[in-house]
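Quick notes on the structure that follows.
What you see is the complex with one protein chain gone and the rest in place.
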Amino acid sequence: MAGEGAPTWEEVARSHGRFLYTVAYRLTGNREDAEDLVQEVLLRVRRGLQTYQPGSMEGWLSRIATNAFLDEIRRRKRRPEDLLPDDPDWVLPPTAGADEALAAEVLPDDVHAALQRLPEDFRAAVVLCDVVGQSYQEISASLQIPVGTVRSRIHRGRAMLREVLTAA
Amino acid sequence: MRKRIVGLAAVAAVLIGPAPLARASTERDPLDEARQAAEQTPFSGSVTLQWREASVLHEDKLTVKGAHGTLLAQGGRSAMAVGSERLIYNPGNGWQELWPAGLGSPGRPALADTYDVRPAGVDRVAGYATDVVDVLKAGVVRERLDLEVATKLLLRRQQFDTRGVLERAFTFEQLQIGDPSMTAPTTPPASKSAAPKALSAGDVPSSDREPTRLAAGYRRLGAYEQGGVVQLVYSDGLYDLSLFQQQGGLDSGDLPAASRPTSLGGHHAWAFSWPGGEGIVWTAGRNVYTLVGDVPRDELTTVAASVPVQRSTSVAHRLRQACRTLVESFTGGF
Partner (left out) sequence: MNAHPGDLLSGMLDGELTPGEVAGVRAHLEACPDCQRELDRISETRTLVRDLPAVDPPFGFYERMVRPRYRWARAGVAALAGAAAVSVGVMAFAAPREPHVTPHVAQLVDAHTASASTSGDPISEMTPAAAPVSFKR
């Protein structure tokens, strides 16, 4: 059905490659793993292992990327991931003590490094929300978790980021 | 062997400087003389091939013999020339005809149109005295030929790129220029399936897609068709280039194993080398182009860049096509 001038896979990879690479880099933290993750996404897309959902192409690609990322993380860990308790009722106590301010200039590299300090499930939620721009509903579908858990992970992820950035 | 390589490197270094001999350009074509000698002179010997692949200089050893218009070269496989017929033997596949006798030759423009020929003294190769001839393009020595003094048989051929670096060398190590009683190698029966056939100018009219001229003095000499692939042959008088075009997307799984990803005027391309020359594959629009020639890498790239290609449609249109194609591929599930 390829119409006149239909692009090759290489050209499509070019259209979304930069986006995919950015997501993969923020998830994995390093360039080599980012490339491997993008290749894994392309493989999964080609094999049609996840049926296409109507919606944005980038949203769909992000979903595949995040799942591939988490699959790989779980494969690498010998024990089940040691997660912080995911109880949505647990709230962070407002810090009543010293009001730590962020350094005057926080560089993107610092933020990227701080992101890598997050446990992967929290990192995935924050990346999908703030790097990709998905809604809680989309993230819920991507990660197969309830919306309440999505919100909780994003909030606690941000709080952890803040801690890492102020401690630096 | 190491000594040989060092010797060649020294030769290359000398060539970069100003030519020491007074200019004495002639109309002779040393390669034409060599071709006639090859068709008439019985000989038998062993040859070393040196060829460059990116930064690596490879070496291969083969045997070659010929008599009465028939030549046979043997290495990992065998190649035979009978008059203008060309045959190849692949282990496991038998003999196959690459070029039928009746097809003649695409011919070449006169060497002197683009090149200068200059005598460069004498030397010895495989125990025979040789006349050395330099062939220059735009003032740069591109080939140095050693022709046996008596028979004009080509005993050594060195090819340099535009910077004077050795790209390729063909050298007889052992040679016996024999007596007329030497017999020609037996011509085997060969499968003639899918042999090339010549296309007339009417079949492949001159157009933007099939240019009559390319960069660096290459002119189109002929067009041939084999197995659905059109081959356009270009020459500058010394070298031939073949341009193949195929319609469709590139199945990159079949690219040469040792190909080097590169870029050609913004298009993805893959460069590769083999003992006889250089090649480059690239895609543009909905076509796959392959340009092959017995030339150094820098010259091939220059010429490849001058091949006019189909312009692709706008990015936005292609993106919409991509999304549509993607949706249609995956809705309905796998």
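As written, the chains take the letters A and B, and residue 1 is the first residue of each chain.
By definition in this document, a contact is a pair of C-beta atoms (placed from the backbone, for glycine too) under 8 Å apart; a residue touches a chain by one contact, two chains touch by 3 or more.
The shown structure was predicted, so the numbers you read here are calculated from the model rather than taken from an experiment.
Visitor: Since one chain isn't shown, list which residues of chain A touch it in the complete complex.
Guide: Looking at chain A, the ones touching the missing chain are residues 1-2, 6, 8-10, 12-14, 17-19, 21-22, 25-26, 31, 34-40, 42-47, 49, 71-72, 75, 88, 90-96, 99, 102, 106, 108, 111-112, 115, 126, 129-131, 135-136, 151-152, 154-156, 158-159, 161-162, 165.
Visitor: Which residues does chain B use to touch the chain missing from this display?
Guide: 31, 34-35, 38-39, 47, 49, 51, 60, 62, 64, 66, 71, 73-79, 81, 84, 86, 88, 90, 98-99, 104-108, 153-154, 157, 170, 196, 222, 224, 226-227, 229, 231, 233, 235, 238-242, 244, 246-258, 261, 268, 272-277, 279, 281, 288, 290, 292-294, 325-326, 328-329
As a convention for this text, only the chains that are shown with their structure count from here on.
Visitor: So what's the Cα centroid distance for chain A and chain B, whole Å?
Guide: Averaging C-alpha atoms per chain gives centres 51 Å apart.
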